[in-house]
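Pasting a structure below so you can have a look.
Only a part of the assembly is drawn; its chains keep their places, and the rest are absent.
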Amino acid sequence: MTSDTAPRTTAVPAPPAGTGAAGRGLDRVRKASVAVGCVLLFAVFAALSSSFYQPSNLVEILLQSSINAIVAVGMTLVVMTKGIDLSVGSIVGLSSMVMASLVGHGIVLAVAAGIAVGIGCGLFNGVLIAKLKLPDFIVTLGTMSVYRGFALIYTNGQPIYGIDRGFRAVFAGEVAGVPTPVLIALAVALVAFLMVRFTALGEHIVAVGGNEEAARLSGINVDRVKICVYAMSGGLSALAGFILVARIGAAEPIGGSGFELQAIGAAVIGGASLFGGEGNPLGSLVGAITLGAMRNGLTLLNVPSFWQFVATGAVVILAVFADQVTRRKR
Amino acid sequence: ADSCAAYPTGTAESIDSSAVEAKFGAVPAPKRDLRFAYVTKTLINEFWQGVAAGVQSEAGKYNIKVDIQAAKDESSLVDQLNLAQTVLSQKPDALLLSPQSDTNLAPVVESAKALNIPTIVIDDARTEGASTYVGTDQVAIGSKAADFLHSLYPGGGEVAQIEGQAGSPNARKRIQGFTETLKKYPDLKLVASQPGDWDRLTALNATSNILRQNPKLVGVYANNDGMALGVFEAVANAKLEKQVAVVGTDGISEAKKSVSNGEMRATVAEFPFDEGVLSVQMALRLLACQPIPPWIVSPQAVISAENVGRFPNPPAFQN
Amino acid sequence: MAGSSPQAAVCAEQTAPPAILRMERIVKSFAGVQALKGVDLDVRAGEVHALLGENGAGKSTLMRILFGAMQPTSGRIVLEGIGPVVVSGPRHALAMGIGLVSQELSLVPQIEVAGNIFLGQATGLALLGRPKLRREAAKILAGIAPHLSPSARVSSLSMAERQVVEIARTLARGGRIIAFDEPTSSLTPAERDGLFATIRRLKSQGKGVIYISHRMPEIHEIADRITVLRDGSVVACGTPRDFDADELNSLIAGRQLARALQRTDRPRPAGTMTTPYLRASRLSTEKLHSVDLTLHKGEIFGLAGLVGSGRTELVRALFGADPLRGGSIAIGGRTVALRGPADAIAAGIALIPEDRRGHALVPMMDVERNIGLASYGRLSRFGLIMGAARRAVVDRFIRELSIRPGRAATAVRLLSGGNQQKVVIARWLARGADVFLFDEPTRGIDVGAKTEIHALLRSLAERGASVLVVSSEIPELLMLCDRIGVMRDGRLIRIIETDDTVTEASLVRAASGED
C-alpha cells in the first residue's frame, strides 16, 4: 500500500542484504534456476516410471501443460504490475462459447470474435482497476462470477458440440509431430518474454509493479499499462480457451474453472512475485510444465486418488523448495 | 393448511417408480395454487439441467410455480446449505433438493419437517429424514458398467476408471460398484483408477497418461458422461477407438450421440428428466396425504449401440 | 593501503580510555566485490566518533554489520565487558545495548509515531497502553521536534518528520553504543540542533556514539574523533584538529577537490534572468495557500522553510503530481493544465523527488533502466528500446556523477544511498527539461559529488533552464541560488534576492516566523 516504505522484496524471498549474490550475472543464473525444481521432478519420475521418460510422453506433458502455460503467461504480466486476475477461467469459458457459436461461420471470424471477447473482458477488468481504483482482487473476483454467468446464459447452460474439424486441426493438431498447442504456448511465452525484455511496454510493466509512484512521476501512463496487462491476460485466456475447445471437441460454459489458481501457481513457481516487479514469462512456462509433469507422473504411477491430493501438494512445495535450496547454495 | 403429515412413516422401504401409479393411483391434481422450490447442486452440467427440466415440465402441467436455485459448484456444501435455508424461509409448499453430500442439507430437512413442508431429495446424495428420495441405485450403476465391460471382453483384459470428484457420494458409490463387481471377473484387471474431477479436460489428460502406461488397455469406465467424452477424445487421439471401449454414466444427449456414432460404447443412463418429473409427482402425492415410501427407485439402463434409438432426448432446461 | 596509512596506525594505538566497542579487521564481500577490506573501528565511552567517506565507501555496510543486520565475511566485534561477540541479528544487537539509526528510513507507515518509536519493546499479548506510550514518545521528541504529534500515523509524515521518528526510536531503546547513519540528511537546522543537544547528553552519560554525515560543518561541531573510509578501507583516523577542511575533503574524495564555486562566479547569459518562464498563480492544494511564484529562464531559485512548511507540496503541485484546488500554471506565457506528471513532463518540467525510495527508484530494475525511466520517448522506437543508445546515455551519467559501482547492470537496490540519489538525478538530466524542480537533491551525497551536482545545476541554468531547488541546507541555497523563497505553513511568505547581506541566520529567522 504505502509507496513510502522499503521496496518490497520478492515473494520468493529475494536475497536480503547479505546473501551471496551481487549484480546481474548471478541474478540471471538464479532466474534460470527456476528450472531446477522442474528438472529434479523429471528425474524422480523418470526413475520411478519407465514410461515417463519416453519422448512421446515428454511431448504429452508439454501438450497437457500448454493451456495452463498460456493463461499463466497472461497472469504473469498482470502479477508483474502487482495485480491479480482471478477471472481468467471465466474468460476462458465465455470467449470459447462465443467462438464456438460462430465457428460455423468461418474460423477466422469465430477466432476474432472470441479473442475480442477475451480482450474486452480484460479491458473491463483493467478499467475498473486502473480508472476507478477498485482493488484488483475484488474486481476480478466479481468478474470471475459475472463472466461465468454470461457464459452460462449465452446458451442457457448447454455445451456446444460438433466443433469444426478445421478449427480443431489448427488449435489441437500437429506440425511435424509437435502438437500445435505446444507451439502456440512456446510462441506466446517467447513473445511475452521478448516484450518484457526489449520493449518500453515491458519495462513499464516492471516499473508499475516495482514502484507505481516512481513510474507515475516518470511520466509513465500507469493506468494504460494496467489496462493493457489485463487486456493481454484476457486475450490469452481466450486463446487458451480455443485450445481447450479444440482438444475436447466441445465448448462448455463451465470451461476453465479453477484455472486461476493453476495459473498463479505456475507463475509463482516460475519466479513471479505477487508483490510486483518480478516475473518471467519463460519461467511461468517452466512452472506450468512442472505442474503438468507432476500430474502426468502421478497418473503414470497410478497413485490413488486421495493420495494424489497429498502427493500433488507435497510435490509443488518440494519443487519450490529444491529450487530455493540450490539458489541459496550458489 | 394440509391436514396430514408430509413425512409419512411405516411404509415399505422402497418402491420402483414404475409401480407407484399402480399402488397409489393417478397423481392427485392440486386444489390450490402451489409454489415449489428446487435447490440443486449445480446447473452447469447437463445431468442436473435434465433434472431441473423434468421438474419444470411436470410442474408446468399443474400450473405450479417452481423456483430453481443452484449452488456455485458441485463441492460447496455450505453455500448450498445457506441457499436452501433461505429458500425454505420463503415457505414453499414443497422443497425439492439435490444435496451436495449425504449430510449438508440435513438441517434444512429438519426445519422443513418442523414446518411440515415435504422434502423430496432427488438423486444422488440422500438425506436422512427427508419425506422421500427419488433416485437410482448408484452402486448398481458402477456394477452395470463392469458387467458391460465383461460382456464385451469375456476373455478379460486391462481396464481403467476415471473417478468423479473425490469425496462426492455418487462418485464414491459408482467406484464402489465398479470395483467390487470387477472382482467377480478376475480376468478383467483394473490397472488404473484416477481422478477426473467431473471435468472433461482432466479426464482427457488422465486417460492419455494411463494409455501410455498401459498400452494394452481395453476399456475405461468414467463416473459420468462429461468425463467419458473426454476419455473418448484421448482414446481417439491415440487411435485406439477399436481397442478401448469407453463407458460413461448419465445418458446425456451428447453421450447418446457418441454411442450411436459408434464412439463411446455405452453409458449407464439414469433418467434425470424422469427423476425431476417423479419428484414433482411425489410432492403432490405427499401433499395429498399419500403414504409414499422413503425411496422411489428411478430407472437406470445401459444404453449401447443396439438400443440407443429407444432413448429420445427429453426437452431442455430453461433458466 | 589501509594498513600502511600512518593515520590508521596512530588510530589503532590511541586506546588511552578503554574502547567500549572494537570492530577488528572487518571484511565484507558481496559476490566477489569487497565492500569492506579489513576495517578497524573503535569507540570509547563518552565520545562521538565520526565515520566519513564518499558514497559507497562502506560506512552503512559497517554499521549494518555492527547491528547484526548482516554478517561480516570475516573479522570480529569486541564489546567491553562481554568480549568477542557474533551479533546474530538486530534483536541481539539491541539486547547488548547497540542501537542504529539507519540511513534508509525503516518505519512502519501504518503505525502511529509513538507505536513506531516503541516498536518491538513489548512482546506477545502485552497491552500497549497507548496514552502512556504517547506521553513517553512526546518526551523523547521534545528535544528534537516538539511539534510532532506522537499519535500521527507515519504514512502522513514528511521525510524529515520520519527521520526524526527513526532517531527517536533508537533513542527510546537506550543502549551504550548508538550509531547514527546520516541522521540529519533531511533535517532542518533547528531539528539538527535538537539532535546535537541530545547527542551531547548521550556523551555526558558515557555512551559511545558513531556519527556518519556528509556535512562537514556538523563533523566539526560534534565529532571527537574521525575515521575516514575509502573503497572499504580506513584511510585516515584522528581528531578533527588533525585535519584542515581541504585535507579532509580530499581524503574523502580521494583527490583534490575544486574549491566550492562562488555564487557570483556564474556567468549569466544576457536577458535570461529577466525572462519569466514558469508562472504559478494562486496555487492552492490541501496544504498550499495561494502561492504565487515566477521562475525565470536561467535562474536558480531556492526554497527554504521548516519541516512541513510545504516545500515538497509546492514542487509536487508544479509537477502535477497532486491535484490542485485552485490556481493556475503558465509556461512561457501559455496556461497549461497539468492533469498528471505526464502532462508536466510534456510541458518540459522535471521533478527530482525528495523520497528516493518511495517516489523514485524501482528497486528490481538495474541502474540503466532506472536512469532511463523517464526517457522512453527518446530511447525507444516503435516501442522497442534502443539498447545501445540508452547505454551510451547511461554510461555518460554514471561517469559524470561518478555513480559507483559504475556498471549499468547493477540492481539499483544494491547501491549505497548516495549513489541511489545520483541515479535519480541522472534520470532527469538524461531526460532533459526546461524547468527542473529539485527536492533535496544533495541529500546523502558526498562532498565530492556535491560540488559536481552544484556545478551541474549551474550549467543547467546557464543553458537557460529554470531551476528550483528545495534544500534544508541553507548554506547550500545561499551559495547556489539567485533568489530564495521562504515558505511557512503552506504560504510563500517572502522572496529574497541573495546578496552578501543575506545570512543563514536571517533566513532561519524568516522561516520560523521570528521576524
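A, B and C are the chain letters, set down in written order, and residue numbers restart from 1 in every chain.
By definition in this document, contacts are C-beta pairs under 8 Å (C-beta built on N, C-alpha and C of every residue); 3 or more make two chains touch, one makes a residue touch a chain.
Predicted, not measured: the structure shown is a model, and the values here were computed from it.
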Whole assembly, copy number of each distinct chain: A x2, B x1, C x1
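Going forward, only the chains that are shown with their structure count from here on.
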Chain contact graph, described as a line, ring, star, complete graph or other shape: line
Chain closest to the middle [Cα centroid of all protein chains]: A
Intercentroid distance (Cα basis), chain C paired with chain B, Å: 72
Junction residues of chain A - those touching two or more other chains: none
Touching two or more other chains - residues of chain C: none
Residue numbers on chain A that touch chain B, as the complex places them: 49, 51, 54, 56-57, 60, 64, 67, 152-153, 156-159, 161, 244, 247-250, 252-255, 257, 295-296, 299-300, 302, 304-306, 308-309
Chain C - residues contacting chain A, complex: 30-33, 64, 69-71, 104, 106-110, 155, 319, 321, 340-342, 345-346, 351, 353, 355, 357-366, 369, 372-374, 376, 380, 383-385, 387, 407, 409-411, 413-414, 427
Chain A residues within the chain C interface of the complex: 1-10, 17-18, 20-24, 26-27, 198-201, 203-204, 206-207, 210-211, 213-221, 277-278
